[in-house]
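Every protein chain except one is present and positioned as in the full complex.
Per-chain residue numbering starts at 1, and chain names A, B, C, D and E are given in the order in which the chains are listed.
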Amino acid sequence: MKHVILGVEKFQKEVFPGKKAEFERLANGQSPEVLFITCSDSRIDPNLVTQTEPGDLFICRNAGNVIPPHSNVTGGMTASIEFAVAALGVTHIVVCGHTDCGAMKGALSPQKLDSLPHVKEWLSHCRVATEVVKERTGSAELDDNHLEEVTKENVVQQIQHLRTHPAVAAKLAAGRIQLHGWVYNIETGDVLCYDDETREFTPVNQQPGGSDAATS
Amino acid sequence: MKHVILGVEKFQKEVFPGKKAEFERLANGQSPEVLFITCSDSRIDPNLVTQTEPGDLFICRNAGNVIPPHSNVTGGMTASIEFAVAALGVTHIVVCGHTDCGAMKGALSPQKLDSLPHVKEWLSHCRVATEVVKERTGSAELDDNHLEEVTKENVVQQIQHLRTHPAVAAKLAAGRIQLHGWVYNIETGDVLCYDDETREFTPVNQQPGGSDAATS
Amino acid sequence: MKHVILGVEKFQKEVFPGKKAEFERLANGQSPEVLFITCSDSRIDPNLVTQTEPGDLFICRNAGNVIPPHSNVTGGMTASIEFAVAALGVTHIVVCGHTDCGAMKGALSPQKLDSLPHVKEWLSHCRVATEVVKERTGSAELDDNHLEEVTKENVVQQIQHLRTHPAVAAKLAAGRIQLHGWVYNIETGDVLCYDDETREFTPVNQQPGGSDAATS
Amino acid sequence: MKHVILGVEKFQKEVFPGKKAEFERLANGQSPEVLFITCSDSRIDPNLVTQTEPGDLFICRNAGNVIPPHSNVTGGMTASIEFAVAALGVTHIVVCGHTDCGAMKGALSPQKLDSLPHVKEWLSHCRVATEVVKERTGSAELDDNHLEEVTKENVVQQIQHLRTHPAVAAKLAAGRIQLHGWVYNIETGDVLCYDDETREFTPVNQQPGGSDAATS
Amino acid sequence: MKHVILGVEKFQKEVFPGKKAEFERLANGQSPEVLFITCSDSRIDPNLVTQTEPGDLFICRNAGNVIPPHSNVTGGMTASIEFAVAALGVTHIVVCGHTDCGAMKGALSPQKLDSLPHVKEWLSHCRVATEVVKERTGSAELDDNHLEEVTKENVVQQIQHLRTHPAVAAKLAAGRIQLHGWVYNIETGDVLCYDDETREFTPVNQQPGGSDAATS
Partner (left out) sequence: MKHVILGVEKFQKEVFPGKKAEFERLANGQSPEVLFITCSDSRIDPNLVTQTEPGDLFICRNAGNVIPPHSNVTGGMTASIEFAVAALGVTHIVVCGHTDCGAMKGALSPQKLDSLPHVKEWLSHCRVATEVVKERTGSAELDDNHLEEVTKENVVQQIQHLRTHPAVAAKLAAGRIQLHGWVYNIETGDVLCYDDETREFTPVNQQPGGSDAATS
């Protein structure tokens, strides 16, 4: 923890002075264009990977980049999505999974999670992804060989969950918001993006016009 | 959104090559020392403020850096905390609030949140902070003048909520984890830290030994 | 109630004998092809409208033909859908709304539902439909003029909710189930069907090949 | 599914014209006398069995004709019952179980339901019936020989659940509503009715005055 | 609080020695015959009113002597009832309301409870009693003149809720448990008991055989 404290000091002495004007501008409000939902995994730094600045991304993070379907029982994701879409007016939502995700490994083998009862319960929101992969591959059980496919399918299904949130559905129907499904590769730095038409993931920066294919 | 896509490309071309070895080392596992819980606010970049690298901080973010008390109904925070503490073995938890927080403004005036029903419900986990400030200041109603005090009290109370989570309570009882309450000032870059003894917030980098006073 | 009792007697004396063989065949099992979800409204008789026989339709009915998104808190719809899809293996699901629906009128004016607290809460699963219509029409408030549009949109959105149920999503991904959105006109007997491509409702029996356009 | 679509066409061409006046009369409102709650099973057609017409029965259907006891967490049954009793003013409620019910078989052997987690959870509302049969018969475990008794007891207990719903309890106390417990025999067409006095099920059409014995 | 501490000292010095043998006998187990459910009100001492000794009554107390209907979401009452009936094998359950009950006053005027949101929500389990009294008396609103009737009806309805708990229903069906509804008058010391046949409350000690009329 000591280097974290020292890092704050370093930030204040060496980094903040150069960004003083920017932070003063931001002091009294934010108007991010993007809601960025990703895993809590320590190896992901959304601002680093997208080379964005403070003020650019409204960021929600939890184990597994899970988005529970809308319900009348409010949780943190539901509230944060409502805040981002209906109050802040973001126009893009990125759901970003990643390689070597501990949560996805847990979803593959829920029987190993008995000592982590809350993780097990939370990952039942990912059961939709494992059921899809089982049905598609004809596998009664999944193992680590299915990790990549489940990671991708989880992103696709969490986007389906997003669509059940009233604020998101309303903006979607009016064409005022776009949804993006990403998978970040920790080892290579690659970012794949889901294409709703082809139902494939392709590199985000090799898509026509330099922009990824938003699902809508 | 376009600059976010272009940012990814820039990351891959200009930044990743210089960190290649580091990311390869991280590709097959994480072992963060710190669970960092903060607001989804776009103006906060935890890795920037603490000058830390990928792999250092397991990060949970939601509107208001709220931690619901432990219950049998699992939400994302409960599961992510269990994962960080019981599975990854973090030894420090930082709860970091911030100035000009939209969620805290909502907690001050819940009657203004009727069009954001889920935000209103979620912020009922902050009612403990507003009730404390009302009782302490003898105010029947709160307004924006109480924003700083409620922001600080919210950090203190969310740490109390943390203590009800079994994995956290177990490590605390054995002296194997430390809890830290921070408030980050967007305008000045200052980070205040809660001292459990004095019940005051003081600058994180002006504390004895260069380390902040952990509550325990 | 007396005519209902007498009706049972009439059924046994006049109707059952002519269907004896059929009912004996059905006595030890069902294998319906279709899960039919519709409103509890007394004016709808699914077997009459589709001219189907006992054994053909597995039928779920509640006020408003509502399908809560999948969650970890089980309700009757969630369980019945799981039973129909995963245990019985239905290959089609019809969600059938209707004209002059009391539940849809309630969704339009939730403020009138204070004396019916459970109806009000249940219809919050339809808020997604009213929010869509508000956004699309630019209306801050809705009234009875929006009844038809909200009724149709509700069918579309409940189908979105269906997609979040793991058993349904799995079959959809493998192309083993089809979803159909209908609106039944009580006054004219017409049945409109939603076309996922055109995003329009058209008469079910005027579609190419005599079969409706399933969404997928 | 094709014969269902063709059935709609047949309904419109051959059946609707003969009922045109009736449907026009119904187009702008319903005032059913009876709330009819039964299983989703495809072999049950409530309007056929009671020889009733559109407008007569407000119908709720789910797997197992289950009525959760009243709670503050609203589900579809709770809302639909409130709507039928408090808004529409029905004066009779029929709870109709049936022979060869898949849900009742599941209630007998919950350990077989591990692959249907929501069905298992939903049927915990029927545990009251299996516990009663176990206690009454002195059986530690139940099997298919108890199917008939559990099916009947389930109807009796779901009626007990009905009594906890405020709108129902209020009408009962004032003598303004009657509750009826039925079991429909798919193979023989018989309908048995529960008699609160004798605690026996007897044929619905062999009761004094041609009317069944309502529980009150 | 000081007199409470001093009371403990007095108990140990003056009272315990005379009951030493009794407490030693009780040290390793309890086998109470009665589950006694009453209000938390400070003016009620169940052992005083029934002149019973330690070991006689298993006692549950909450504001309003409320018993939520059985549900899959476990609360303290549900668990304590299951423990008393299924584990300890009590053969009688007394539900004891009382005069001048603050909770019943709250149930009469829920609109006054806005500053006590949890009390308001909890008392929604008593709405069944107020709805019954409204329907029976033809009153759209209730006031303090209905306090006695609501207090009695609440006891009757909480007993109905008891019947939905599987362990209770099972013992009832087998005739192995009896339910008793009482109202204790703080001012006069009288205890009224509900008679299921006459649907009246009569003095508990003026009933035939010196025993109250159990409902069954």
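Criterion: a contact is a pair of C-beta atoms (placed from the backbone, for glycine too) under 8 Å apart; a residue touches a chain by one contact, two chains touch by 3 or more.
Here the structure is a predicted model, which is why all the values come from computation and not from measurement.
For the options B:Glu24, B:Glu131 or B:Asp144, the residue in contact with the chain missing from this view is B:Glu131.
The residue touching the chain not shown here, chosen from E:Val95, E:Leu142, E:Val156 or E:Val191, is E:Val191. As for the chain not pictured, it touches subunit E at residues 1-12, 15-16, 23-24, 26-30, 32-34, 40-45, 47-52, 54-63, 66, 68, 73-80, 82-84, 86-88, 91-92, 94, 99-100, 102-103, 115-119, 121-123, 178, 180, 186-191, 204-205, 210-212.
Where subunit B meets the missing chain, the touching residues are 68-73, 121, 124-125, 127-128, 131-132, 134-136, 153, 157, 160-161, 163-167, 169-171, 173-174, 176.
Criterion: only the chains that are shown with their structure count from here on.
Of the chain pairs A-B, C-D or A-C, the one whose interface repeats that of D-E, sharing more than half of its contact pairs by residue number, is A-C. When subunit B is fitted to subunit E on its Cα atoms, the angle of the rotation, on a 0 to 180 scale and to the nearest 5, is 120 degrees. Of all residue numbers used at the contact between subunit A and subunit B, over half are used by both chains, marking a mostly same-residue interface.
Distance between chain centres (mean CA atoms), subunit C to subunit D: 18 Å.
Centroids built from CA atoms put subunit D at 50 Å from subunit B. Each of residues 68, 72-73, 121 in subunit A touches at least two other chains.
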